[in-house]
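Note that one protein chain of the assembly has been removed; the remaining protein chains are unaltered in position.
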Amino acid sequence: MSAVNINSGDELRELYRELILDHARNPRHFGKLEDATHSAEGINPLCGDKLKLYLRLDAGHRIEDAAFEGSGCAISVASASLLTDTVIGLDVPGAMSYFTAITRRMTDVESTEEVLDLDKLLALEGVREFPSRIKCATLAWHALKSALLSHTSPVTTE
Amino acid sequence: MSAVNINSGDELRELYRELILDHARNPRHFGKLEDATHSAEGINPLCGDKLKLYLRLDAGHRIEDAAFEGSGCAISVASASLLTDTVIGLDVPGAMSYFTAITRRMTDVESTEEVLDLDKLLALEGVREFPSRIKCATLAWHALKSALLSHTSPVTTE
Amino acid sequence: MTQLQHSESNIESIESCRDDFPALHQDIHGHSIVYLDSAASAQQPLSVINAVADYHRHDHANVHRGVHTLSHRATEAYEGARDKIQAFINAASRREIIFTSGTTESVNLVAQSYCRPRVGRGDKILITHLEHHSNIVPWQLVCEQTGAELIVVPIDASGQLDLENFDEMLADSVRFVAIAHVSNALGTINPVKDIIAKAGQLGIPVLVDGAQGIPHMDVDVADLGCDFYAFSGHKMFGPTGVGVLYGRESLLNDMPPYQGGGDMILEVSFTGTTYNDLPYKFEAGTPNISGVIGLGAAVDYLQNVGLDRIARHEQELLTYMTNQLAEIKGIKLIGTAAHKASVQSFLIDDIHPHDLGTILDHQGVAVRTGHHCAMPVMEFYRIPGTTRASLALYNNFADIDRLVTALDKARRLFA
Partner (left out) sequence: MTQLQHSESNIESIESCRDDFPALHQDIHGHSIVYLDSAASAQQPLSVINAVADYHRHDHANVHRGVHTLSHRATEAYEGARDKIQAFINAASRREIIFTSGTTESVNLVAQSYCRPRVGRGDKILITHLEHHSNIVPWQLVCEQTGAELIVVPIDASGQLDLENFDEMLADSVRFVAIAHVSNALGTINPVKDIIAKAGQLGIPVLVDGAQGIPHMDVDVADLGCDFYAFSGHKMFGPTGVGVLYGRESLLNDMPPYQGGGDMILEVSFTGTTYNDLPYKFEAGTPNISGVIGLGAAVDYLQNVGLDRIARHEQELLTYMTNQLAEIKGIKLIGTAAHKASVQSFLIDDIHPHDLGTILDHQGVAVRTGHHCAMPVMEFYRIPGTTRASLALYNNFADIDRLVTALDKARRLFA
């Protein structure tokens, strides 16, 4: 048997950082938000990822609480988990600017601009080397946008 | 303008022999046979050739009269005309053996056997060099077979 | 015959395109080939042939559902071709570009998914007398299935639509209009933009059969304003087995899927199935991946040469051909509309087209003969068929001279 020399482990490690694996295994804010004011579904037909994002906005359009349920790969679950961590406490424009920053950062390989402090979300950086996984990383964020715009139909990443 | 040297006129002349052109221009037994006992339609979707063959058989299964109508290329009209000339007076097995001899002669390039005296039908020999025209030459013959077997549906050569 | 002067034109440069087409560099019956049958199916430039072969050498896998590299490459190439086509015909969104197996399937899709649920007894579907069978029979089937009625815009002796009573026809219960951009048998370029505008005023959707439009002119679906535009890869120097249906998004959204299968669903269960978004809702099963990629390469090729240059070149050739043919004794030109694409049907003496086709082929000249899948046109002229010479960007003046010489030989043979 030919021994396989796995010399490209670094990129994989970059993708599956400890923080990602942690959020994938123990997603924060997981479950249904009974008193949600906004929600949206995200579906990635590629891998069958499916999640529902719930938001509770207060009278001043601030995100008081967020949660999600569903199933998916490590990247999409971790991304959704990080999302909820991030957006709680933000107002709508603030949350939308995270949507913009994250999706631009993922899809535009050249992008290095730092308009926002992405903080823990930078753990998703490794995805940039895996174009076929970008949709996993952005699924929850598209659901966020859809929920904030009060779209009720599911969004897909294809 | 580049002058074109047409050096392959012989095969064309073989295809369009005088006898063929004569039968194409002045088809014999052309028209409807009012008291036909058998008939069949032949359609060649390739060129839109369409002809109807009429036969009158007597009590002893002899072909007393034959006629055809329709329109088609020189080859198919001449072939139909030659067919009517040939089969009048023959009994059913006799006519069928002409069907067999002609179709074999057309489709089997190797065939040289002379089971029948093909006589004027040998004027169709030139078609053998033009595979795409064999269906024209055999269309009326397939209609003959179909009429003799009392098929009522149109036959096509495709 | 002497060749016209055409010093003013861009011919010198476009003539070199011919070198890109391997099939045009061979002898037929001892003569270099003259291919005048592009309206039936065009030849492929090497770039298209290679795009398909290279795809299979390096990048093939099934699309959309795979996470591995080849699948990703295949998906990118496939979806990239969709973007090219969107830009090529100026559609508003890539969701409006549906890959089909060809014009025929595109028309059938609209007939079954759009019209069938929407028409019934008393309703009318309007077509014209110069349509290809692919834009007739699907509507006949819908009429049979629903009780709707097919009505037909007449043509005149030149092969132009006779639009004198068009407004009244349209106003009388017409629910759908399906019309060729260009007639394949006659070459007529129809005034589709006007027709679409009139139908639009009455809220009647229009499908344009663009099979013969797209290879010859710059097609802009936004400018035309049509609701559906159908075309085939193999008539625009791309592969067989692939075509496009452009459809306005709002209409496509309201249509049920045409076929069921993989890729066109989001979720399948025995209690209920959710269809996928556009365009995937209409692309059931594994698509013609290499065909679509080849079609993308064909679009690249056409854009490199330039649609305007192609149109100019073809118009010059058409004028030359028409003039040269008109000089032949015993010829009857079928299809003499004022606005024409580079197609000419004709009859010579009483020589049957099929015989003429054989005689031309024997001299290396490939033309199509017969009814060209437009039997109603033949019926109109009371002829069984025609001989048709159709030109593409790779033809030149010498091709036309060869045609004329070959026709001369045929006349002598049958004299």
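Letters are used for the chains, namely A, B and C, taken in the order the chains are written, and counting of residues starts over at 1 for each.
Definition applied: a contact is a pair of C-beta atoms (placed from the backbone, for glycine too) under 8 Å apart; a residue touches a chain by one contact, two chains touch by 3 or more.
Fair warning: this is a prediction, and the values are worked out from it, not measured in the lab.
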- Residue in contact with the excluded chain [from C:A40, C:A311 or C:I383]: C:A40
- Given C:K198, C:H216, C:H234 or C:K409, the one touching the chain that is not displayed: C:H234
- Selected from C:Q86, C:T103 or C:S342 as touching the chain missing from the view: C:T103
- Query: Please identify, in ascending order, the residues of chain A that touch the omitted chain?
  - Reply: 1-2, 4, 6-9, 11-13, 15-16, 21, 46-50, 71-75, 130, 132-133, 136
- Task: Name, in rising order, the residues on chain C that touch the hidden chain in the full complex.
- Result: 22-23, 26, 28-29, 33, 35, 37, 40-41, 43-44, 48-50, 52-53, 56-62, 65-71, 101-105, 107-108, 111, 132-134, 136-141, 150, 152, 232, 234, 239-242, 256-257, 259-265, 267-270, 273, 284-291, 354, 357-358, 360-361, 365-370, 372-373, 375-376, 379
- Query: Residues of chain B in contact with the chain that isn't shown?
  - Reply: 43, 45-47, 131-133, 154, 156, 158
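The rule is short, and it goes like this: only the chains that are shown with their structure count from here on.
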- Roughly how far is chain A from chain B, going centre to centre by Cα mean, in whole Å? 75
- Query: At which residue positions does chain B touch at least two other chains?
  - Reply: none
